[in-house]
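One structure is given here, and the rest of the page talks about it.
Only one protein chain is missing; all other protein chains are in place.
Let's turn to subunit A:
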Amino acid sequence: MIRQGKRNVDVTMLAAFCLLLLSGLVILYSTSAYNGEVKFQDAFYYLKKQLFAAALGIAAMYGAARVDYHFWRKLAVPGYLAALLLSVAVLLVGEEYNGSKRWLSLGPFSFQPSEFAKVAVIIFLAHEVTKNSADMGKMRVMLKIMGMILPIVGLVGASNLSTAIIILGIAAVLIFTASPRYGQFVILGLAAAGFLAVFLALESYRLERIAIWRDPEAYEKGYQTLQGLYAIGSGGLFGRGLGESIQKLGFVPEAQNDMIFSIICEELGLFGAGMILFLFLVLIWRFYVTASRCTDLFGALLVFGAMAHMMIQVILNISVVTNTIPNTGITLPFVSYGGTSVVFLLIEMGLVFGVSSLVK
């Protein structure tokens, strides 16, 4: 069902996306060069792997964008089941890194099933919600759909709590969007808050994280948070200049990962960090516009799921880096180091471009 001549391209979205991807790579190189040199005697080590993933992802994105998005409905259930299977597999034969089992090895490549799970859940939920859209106002239907994704939340959450929270968040946004009502979400929200409180209280280390969040200088484990704050504060208005960060030199641990935004602040200052934030905002805005203009609910939900994903990850990441919320490991889309994450984010972009090309 490819209709060559009628395809539209959202130029603003494409421009924002390209700028983000490019600046993300530059920043990744700047941030990771020191760690690459120290650990692998190769300043380009991280950049090379990220470039490879990006190339792979761009090819996948291009393919995904050219496919009529209705095709994805057929893959919704099998994709979801595959995500479940892979998540079980990672628990059994996964590779450990930094104390968490998150990777599956495929020859020279390693693969993070939780990243695939996010895309799979977006397509699956878009499909399920569309199917049940007439009854979405009913609590029973809502709970049924929530129940359907609980297995993946549980499996992913076993080794990667942050990703589980993101998946839950995407589900909540999609169900909220599909339902005509508001009141029941207040109740749901309260219930979630209560659940969160119990969940935190169950394990003392989670409460400790809250204590560290409130006063990072008083705890040894506040080191990472504090180093991030030092980096942010050192940036000032215009930053030290690209490549000039000192905090990336081993002070912020693994600066190319979750804390990369703090190095953006240090090197590029408030203006640079503001620009990155602005690009994300433009992207989210175009996602919203695309979803809103799409006449077909499945397409709209597909795009809106991707938007929810992007939005939640950006907000949580920057909240953690600025110590606005307690520390939890969430990467910054397109910028943080992580091959699987980049590939699937690009595939998601492909889905969005695919939908957007058919929107009038």
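Here is the rule we use: contacts are C-beta pairs under 8 Å (C-beta built on N, C-alpha and C of every residue); 3 or more make two chains touch, one makes a residue touch a chain; residues count from 1.
Basically, contacts and distances are computed from a predicted model.
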| item | value |
| --- | --- |
| Protein name as given in UniProt for the chain not displayed, "ABC transporter permease", "histidine kinase", "Acyl-CoA dehydrogenase" or "Peptidoglycan glycosyltransferase" | "Peptidoglycan glycosyltransferase" |
| Residue in contact with the excluded chain [from A:145, A:311, A:330 or A:346] | A:311 |
| Hidden partner chain, touching residue among A:291, A:330 or A:351 | A:291 |
| Touching the absent chain when the full complex is considered, from A:83, A:171, A:300 or A:332 | A:300 |
| Per the touch definition above, residue among A:44, A:109, A:219 or A:251 touching the missing chain | A:251 |
| Those residues of subunit A which, in the complete complex, touch the missing chain | 34, 38, 130, 133, 173, 176-180, 229-237, 246-247, 249-251, 265, 269-270, 273-274, 277, 280-281, 284-285, 288, 291-292, 294-300, 304, 307-308, 311, 314-315, 318-319, 322, 324 |
